[in-house]
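All protein chains but one are shown in place.
Moving on, here comes chain A:
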Amino acid sequence: MNEIPEVIRTIPLNYYLFLSTALFVIGVTGVLLRRNAIIIFMCIELMLNAVNLLLVSFSAYRSDPNGQVFVFFIMAVAAAEVCVGLAIIVMIYRNLQSTDVHLLNKLKW
C-alpha cells in the first residue's frame, strides 16, 4: 500500500522542472504573441498550470502534503480570477465590439 510510485522512482525531479519551464514559456510567448484578449487569458491559465504542476511534483517527491493544499488554493483563486476576467472581457466587447487588446491604448505613453 505504501510503496513509492514508479514514476517517482524512475523519473528524476529535474524532468518535471524542465516540463514546467517549457509550459510556462509557451504561456509567456502566447501572451506576447497574440492580440485577442481571450487567448491572452488562456495563456495566463497555461502559466498557472505550469506552476501547479511543479508544486505538485515537488510535493509528491518530498511526500509533503502542504504543496498540494497550496495548489488547491491556487485553483480556487484562478477560478475567481477567470470569473472576473471574463466579465471584464464581455464589458470590453460591449463597448468596443472587439476583444483586441491593441484598441485599449488610452493609458499608453
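Just so it is clear, contacts are C-beta pairs under 8 Å (C-beta built on N, C-alpha and C of every residue); 3 or more make two chains touch, one makes a residue touch a chain; residues count from 1.
Going forward, contacts and distances are computed from a predicted model.
For the chain that does not appear here, its UniProt entry gives the protein name "NADH-quinone oxidoreductase subunit J", which is one of "tRNA N6-adenosine threonylcarbamoyltransferase", "NADH-quinone oxidoreductase subunit J", "DNA polymerase IV" or "Electron transfer flavoprotein subunit beta". Within the complete assembly, residues 1-15, 17-19, 21-30, 32-36, 38-39, 41-43, 45-46, 49, 52-53, 56-66, 68-69, 71-73, 75-84, 86-91, 93-96, 99-100, 102, 104, 106 of chain A touch the chain that is not shown.
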